[in-house]
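Moving on to chain A:
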Amino acid sequence: MDDYKITTDALDDVGHLISERALKGETVLLNMGPQHPSTHGVLRLLLELDGEVVVNCIPDIGFLHTGIEKNMETKTYEKAAVMTDRLDYLNTVGNNLVYCLAIEKLVGLDVPARAQALRVILVELQRIASHLVWLGTHGLDLAAMSMFLYCFREREMIMDIMEMVGGQRMMATCIRPGGMWRDVPAGFEEAVRQFIRIFPKRIKEYENLLTRNPLFLERTKNIGILSKEDALRWGVTGPMLRASGVAHDLRKVRPYSGYELYDFDIPTQSDGDTYARYLVRMEEMRQSLRIIQQALDKLPSGPVRSNNRKFVPPPRAEIGVSMEALIHHFKLWTEGFTPTKGAVYEAVESPRGELGVYLESDGTPKPFRVHWRTPSFLNLQVLPLLAKGHLVADLVALIGTIDIVLGDVDR
Partner candidate 1 sequence: MTTGSVWEWIIKSVVIVFGLLTGFAYLTLLERKVLAKIQVRIGPNRAGPMGLFQPLADAIKLIFKEEIIPSRADKIIFVLAPIITVIPALIILGVLPFGGIITLFGRQISLSLADLNVGVLYITAIASISIYGIVLAGWSSNNKYAMLGGIRSSAQMISYELALGLSFIGPILLSGSMSLHDIVAAQKPLWFVVYQPVGALIFWIATLAEVNRAPFDMPEAEQELTAGYHTEYSGMKFALFFMAEYIKMIAVSAIAATLFFGGYRFVLEDQYPILGPVWLLGKVIVLLFGMIWVRATLPRIRYDRLMAFGWKFLFPLALANVFFTAIGIVLEKLWLIPLLTIAVFLGAVVMVGISETRRWRSHVF
Partner candidate 2 sequence: MNFSDLTTILPLITLVGWAIILILVDLFIPAQRKGIMAMLSAIGIMISLVIAICQFGGQTTAFSGMVVFDGFSVFLQILFLISGLAAIALAYDYIKRQGIERSEYYILLMFSLSGMTLMAMADDLIIIFLALELLSIPLYVLAGFANPRLDSEEAALKYFLLGSFSDAFVVFGTALVFGAARTTTIPGIIAAITVGAANLILLMVGAALILIGLGFKVSIVPFHMWTPDVYQGAPSSVTAFMAVGAKTAGFAALLRVFMAAFNTLAVDLVPVLWALAALTMILGNITAIVQGNIKRLLAYSSIAHTGYISMVLVTINQSRITQHAVGAALFYLVAYAVTSFGAWAVVITLEHSEGKGLNVEDYAGLGRKYPALAAAMTVFMLSFTGVPPTLGFLGKFYIFRAVLEGGYVGLAIIGVLTSLVSAYYYLRVVVVMYMREGEPLVRKEFWLSSTIFMTAIATVIVSIFSTPLFTWASKGIMFIPK
């Protein structure tokens, strides 16, 4: 027995959070993660268990700290865009988008209509892809293993589209300040339409497997109830907030990138439990499809990038014929553009909630401060609140339902 004596200094930084009961040995301390199949990356949870009931849960983060915020401050505005993909690696295009929106706001850059529509299509596709990963891993957490592979089958189609647009499956970085990197290739529209055609049937398939499955209901109904008040108090956003009955969605509340042009609903649920969050995300995928459909139908033609040469490098064809273009090219790629002093905050609705970026310029080509307001970080804070009184098995479902991406948490 003496071997198991717990001392506070053995518990590193989180030692002060351990309760008296655990130190006396009445409850069991269990270290879940950072290497654990269900923590979706490298989250460490220090659990205090009474039997299998979670008495307390202390999330310990920072194992995936990449220093992206600091890194971005050492790069020019344009070059730093490539780092944004690495934040929330399931929402790469969305990260590009918010960063570019912030720069556009900072320097007052216009974006052509076609680029805006394409951005919406890509971001909504990315939302579906992200929700598919969530659904698959959530299913896997509950040991519905086939779900995972079905979801990845559909995600693959989106990945293919991304590759088509950006030449890369995940880190496409195809959204740039002032528009898109370049126009989508031929066949893009056909591929997206094909996806829209197939995907509703597939959603129905998932729902057949899960929505009314008694085992799934057992595992999600009334698990981790987050009340409206708590959700607002803890700054929870995204599907988690909407599942608690608050119809808050930045796409409606503060439309950006032309979302006001499209007709879509914000799904909400009132129960605030894991099942409600499941329903909200499933419905969001359908709504995303609606948006993509409309955007495709109304897709205007024209340029996809602003012509403001102060900020947007000229196309390669121009360089050979125009001296001015060559100068712009040289200047933008060596020094970068220089915004005036000032600060902006821009936020979009990522698949996980409000994804915001705060940019502060001190009048040099490199940002003085980049700060990300990431939804995973804020949503993760409610995990102890949700987990208390549940079983270890539910904790797994809860980590899944928050839909954290550790890259998004640790930055």
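How were these candidates chosen? In short, all candidates are chains of the complex that A comes from, given by their letters.
Here are some notes:
The working rule: a contact is a pair of C-beta atoms (placed from the backbone, for glycine too) under 8 Å apart; a residue touches a chain by one contact, two chains touch by 3 or more; residues count from 1.
Not measured: the values here are computed from a predicted model.
One candidate from 1 or 2 touches chain A in this complex, that being 1. On chain A, the positions that touch candidate 1 within their shared complex are 3, 28, 30, 36-38, 52, 139-146, 149-150, 153, 209-210, 213-219, 221-223, 225, 271, 389-396.
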